[in-house]
Structure formats: C-alpha cells, structure tokens
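The complex is shown incomplete by one protein chain, all other protein chains being positioned as in the whole.
Right after this comes chain A.
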Amino acid sequence: MSGRPPAESASPADGAADRSPVEDADVCVIGAGPAGGIVAERLAQAGREVVVLEAGPRFDFDDRLARQERAIRPAYDRPDVWDGDPERDAHSASGEWFYPLNHARVKGVGGSTLHWQGMVMRLHEDDFRSETARGVGVDWPLEYDDLRPYYAEAERELGVAGGEDNPFAPPREEPFPMEAFPPSYSDGLFAEACDELGIEMHSVPNARNSEPYDDRSACVGYGTCQPVCPSGAKYDATVHVERAESKGATVIDRAPVQRLEHGPDAIDAAVYATPDGEYRQAADAFVIACGGVETPRLLLLSESSHYPDGLANSSGLVGRYFMDHLFAGMGGLLDEPTRQNHVGFLTSESHQFYDGADAEFAPFKLEFFNYDGPSPVEMALSGDDWGDDLLERLRSEYGNHVGLGALVEQLPREDSYVALDYDRTDDRGNPVPDVHWNVGDRALRTIERVNEIQRELLEELGAEITWQVGPEDTGPAYHHMGTTRMGTDPTESVVGPDLRTHDLENCWIASSSVFPTGGAMNPTLTIATLALKATDHVLESV
C-alpha cells in the first residue's frame, strides 16, 4: 500500500457468490443499513436462521481512500461516491419543496450510514408527547422511559463519544461509552459570544471513536466524514452486518426485493431480483428496514386483492406523513483565523431552545460548525489558476469563516407523502418513489426565529455575515421519517408499539418511517433503539 489510490479504482466488491435463497430461514431482513444490520445481528446471536436481502452492492473497505478522492474531486457528484446508479435509484419529487433523494441515501451494505455525519442524540421526553406537551402533532404510543434502556444499549452498539455536560438532554443512567471530542478552536470563539448572550454550549454525542473502540481506530482527522470515513472511526452499519455474518446470518447483496408475496394475515416470501435472475425467499418472519422512503414503496408495490392500496395499508397511511428536519443556517467572516475544515464533524451544539417548543414554534437545536467555508484542496481543483496565483487565492479565501447551523422539526402532514409515480420506472420496471414533500408554517416560522438567534450570535462575534439559509431556501437534513407511523389505533397507524404491522402477524418495520413525529434530533440513535426493541418482539414469536 503506498500513497493514494486513484478515484477510478473503487468499484463495488464482488459480493455474494451464491444469491439463491436460504432454506428454512426463520427471519428475512430487508435492507442492510443500521436498522437491518442491528436486527440481523441480534437475531443471529439468538440462534435464528437469518437472511438479509440488500438492494445495493457490498463495498470494499480498502476502496475508501479512492472514494474519498471522489468526494474531493469536482468530476464526481455526491451519489458517485458510493456508486449511485441514476436508473436504479430513479425518483420523483412532486411536492412544494424539491427533494434530492439520491443525495439523501446510499444503497449498499452499510446503507446511508456510509455517507452520514454521525451525530446521535436521544429524543427529548416531550418529543414522545407532542400533542399533550406542545398542543400539535400526535403522541407516540411509547414514552421516553420505555426506550431509555434501549437508548443506552444503542449507544454501546454504535459506539458513541459524548459528555454529560448537556443540561438540556433527557435523563440518562450511565456515561457514554467514550469521552466526548474536545471542543474546537472555533467553538472557543463562539463560547465568548454565547456567554454574552446567555446561550449555553455543550458537547455533541458522536457515533465516532474518540478512542479505539470495537476494533475500530480512533478518529484520525481525515475531515471527509460526510460522505466517507477512510479510517472506519465513524460508525457505519457494515459493523453490524459483518457481525451478523460472523454469527451465521447470510447477507445477499444486489438483491432488491421487488414485492412481498402474502396472504391476508402474513407474508409468505420476498421476491428479489439479482444479477442472475429472480428468486423467492420464504421465512417465518420478515423485518422491513429499507429506510423511510423505500419501506413504504415496497409495501405499496406489494398490493394485492387483499390489500388493493398496498400491503399493510388498511389504514391508508402507508407513505403518508413524510417528514424531514429542516436546515437553518448562517455564516460569515471574522478578521482572524478560525481554523475550519480540519475535521468533518461537530463538537458543540446548544439544545437550550429545544424544550421551549409549543404549537407556534417547533423544537430546534443550534449547531456550531467546524467546517464552514471552502476547503483549500477542493478550491484548488476548480479554479482557472495555478502556481503562485492559485496559492494567493487560496490564502485569501480560506481561513476566516465561521458558521452556524440548526435543525428544526416539521409536523406530520397528510399532504406530505411518499407515493408511487406510475409514469416513471426504475431499472427493473417498477414505479419510482415520488417524495411529495410539504413543510408547513410552524417549521418556517421557527426557521425565522433561528435565523434571528444566529444573526445575534454572529454579530456579537463581530462577523460580517455572508450567507444565510432561511425559510425561503431551507432544505432537508436527509432524515426520512413518518411514512409507516406507529400508533395503537389500526385505523390511524401502520405499526403498533411493538413495531409489528397491524395487518400482518409476521411483519415488523425497523425504520424512522415509524416515527409519529420527528423532534429535531438526528434520528439514527432512535432508529437503532427501535431496531433493538423490534428484535425483542420478533424473538417473542419466532
């Protein structure tokens, strides 16, 4: 191994040699992201015969530096980093707000965590009772206390580095598995302004090793966490998928499930395509873990005479209530160095405003950036200059940026949904998912409020403000929630608090698609938490 392997050298690994179905499978897990990976590992550990069907390929760990080069070089788009395929991944976006779906997910063993940022916080207690506490949205059929032990377990599973310095976080019983990452230099600059304004900063829980953990190295500061961590210090779901395999699970890659064959009360088999033809995987139980867009899509594609509107869709709510977190941000320039872009993750946030949420204003959290402004290497590759002129440009444009972000909750709305677009098909002739994304006034009003706080902070810091993302140009944080919501009433929800579909006795869903409301915390820790809970319920029945 020497130096940097070129960007073109990365290609999907060969993957499974034999893609035929597993005989006598107890459980078929569909999707190999964190949700599917965790479920598969736990079930295999408990001695069940598990098969995982994954639509995308397997990736080779040794290709990660080459993929990193794709992240840096302008010739490659973000979806190219993980071999996105525009035909396979075709989609529509017919809502009021455009939804860039293929920037928001990865298909392959590891799922979207290959690309993710890796911030992992627990939802707050009020997030589970939005209607009761805030007068909007719905209550979850679970409370924070029901999930508390699962949260602790999920933090160990993902390997979370965090501190107990966050006075706004919900109660917890034990320390994080690893120490938090220390604050950045620019956090220190913000700290003074925050003190002046009475805003409390605290550490960020990261699914990223601050020390060696779980046979993975500590973070080495590559700075390209999103979309690829070459060292493996950032958690991704290959961790769980590989562990599941070591415990006897079979993982079949490049095996997109086309439809679920079923009777009135149960699924019989998953029909999946492969490079060498279509197969049928039977099992006693099925866990759908395809993410918040493909999960409802697969159910809708599996319609039948029993379920003319889509499988498990007696409520008519499969695909409804699509939610994401909204981004609000602002940044500018200081007249001193701010040391950005050394690492690709955040070390400080403020959750101070979160629990002030009510019917008018949504919960939100503030983020202090460590990577605002341009990265010199990326700038160097896209100018018309070189030599001394280029260096001069890099010196004048890099160095003094500061930035703030925020995530804002949006409420579930029936007119925000994932449906099938019958006018467009993917590479296998299936109607593509249409992410029809609508947002709502409470979120937009809250973004305005967030911008005000961000402006105050930047002005206090003495920054010249150069960019803003506000209510007109906000975008999604790539967290797909709500499309198979959880509830106790089968006419108003798709799964119960045991994560099993109301309609089918052997089908569970592990995904943020079950979130009745979204809060404003990044969802994946809660996804992992619910995946652990779903596993317990599956084990009660197979």
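By definition in this document, contacts are C-beta pairs under 8 Å (C-beta built on N, C-alpha and C of every residue); 3 or more make two chains touch, one makes a residue touch a chain; residues count from 1.
Here, contacts and distances are computed from a predicted model.
UniProt records the chain missing from this view under the protein name "Gluconate 2-dehydrogenase subunit 3", selected from "RSAM-partnered protein", "Gluconate 2-dehydrogenase subunit 3", "Amino acid ABC transporter ATP-binding protein" or "Fibrillarin-like rRNA/tRNA 2'-O-methyltransferase".
Contact with the undisplayed chain is limited, among A:218, A:266, A:282 or A:542, to A:218.
Of the candidate positions A:68, A:274, A:416 or A:474, contact with the hidden chain is made by A:68. Check A:164, A:385, A:414 or A:452 against the missing chain and you find that the one touching it is A:385. Within the set A:86, A:337 or A:356, the residue that contacts the chain not displayed is A:337. Interface note: of A:375, A:425, A:438 or A:468, the residue touching the hidden chain in the full complex is A:375. Where chain A meets the omitted chain, the residues involved are 1-9, 65, 68-69, 72-75, 181-185, 188, 210, 217-224, 230-231, 336-337, 339, 341-344, 347, 370, 375-378, 380-382, 384-388, 390-391, 394-395, 398-399.
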